[in-house]
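Quick notes on the structure that follows.
One chain of protein is taken out of this complex; the other chains stay put.
Showing subunit A:
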Amino acid sequence: MWALSRRLLPGEPYTPSAVSGGGVAGSGADPDRERGRWRLEECLRFATELAGRKGRRKGWTGLADEMAKAGWARLHPPTSGSSSGAEDEGSHVLLKYRFHKQYRHPTLDSSLTKSRVAGEARALIKCLRSGVNVPGIRMVDAAEGVLGIEWIDGKSVRFLLGGGAEGEVEAEDDSEDAQDDVPVEEEEPLKEAADTLMSMIGTEIAKMHKADIIHGDLTTSNMMLRHPSSYKGLQLVLIDFGLAYTSTLVEDKAVDLYVLERAFASTHPESEPLFAGVLKAYEQYMGKEWAAISRRLDDVRLRGRKRSMVG
């Protein structure tokens, strides 16, 4: 769902209704607030329909318009951000749906889906226990391939650094998102804010690597800055653990950092000082483990992500 909605419609992804509060009947919930939310079955219907439509037209072009015409865009939540008070925070759930792949044998498909959903959930809980900021898990339906995770009220680092959203026109106005720590008007404080952000990123990755979790897909799109007004406060949150795995190897940690370095270089101008800031904080947190990782990172830079095939 995450990937799909990010790609399909401008603005923030969909806010499904709370899994647990899915259709809270007659409990006096504000109908205005309820209207923008999604229920589980709506999400499933959306994802299924999306998959079907995409399959028929063989691509993403024009899909958003078509879905909007079919009435889907009306379900997009109002962008007013501040409408949800602190009391119902944590009740928004994001559903990540791994839909059925028609090209795979059904048995293989269900076992793959199941193990991937389980793997992602396990990586998340391990991160939570190790103190890494990640979204909490809200529901797991391995049989159907649905993973419900906490909705993060905030923006992706990619967006904050001016990288824009992926493949779409970002229609947000900056004024509502201009946080005190990320001012957009002046050069100097912006740089300072970016430095702070980079050190937050470095610390978070270091915490994760200390727990021997490798993210596998570190990019600036997979990091979000939680809105300071949310009840957990300002935080850098790592998201999308779909490719995560556990490893103690220096090689894997170095490659993880290398992947992020390449992501920085390809999406943000003048990324070098930014990434240096990330490494500095990472080094501080990792302590004496850093030396080995640093050496290996230099090796990886020379040869690329994949090891050469020997033997």
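Everything that follows uses one rule, which is that a residue touches a chain if its C-beta (ideal position, glycine included) is under 8 Å from a C-beta of that chain, and two chains touch if they have at least 3 such contacts; residues count from 1.
In the analysis below, contacts and distances are computed from a predicted model.
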Answer for the undisplayed chain, UniProt naming, from "ESCRT-II complex subunit VPS25", "tRNA (guanine-N(7)-)-methyltransferase", "WGS project CCBQ000000000 data, contig 00107" or "EKC/KEOPS complex subunit CGI121", is "EKC/KEOPS complex subunit CGI121"
Cross-chain touch to the chain not pictured, restricted to A:Leu112, A:Met139 or A:Ala265, is A:Met139
Considering the complete complex, of A:Leu94, A:Leu124, A:Ala281 or A:Leu297, the missing chain is touched by A:Leu124
Residues of subunit A touching the missing chain are 19-27, 39-41, 44, 90-91, 114, 117-118, 121-122, 124-125, 128-131, 136-143, 148, 207, 210-211, 231-232
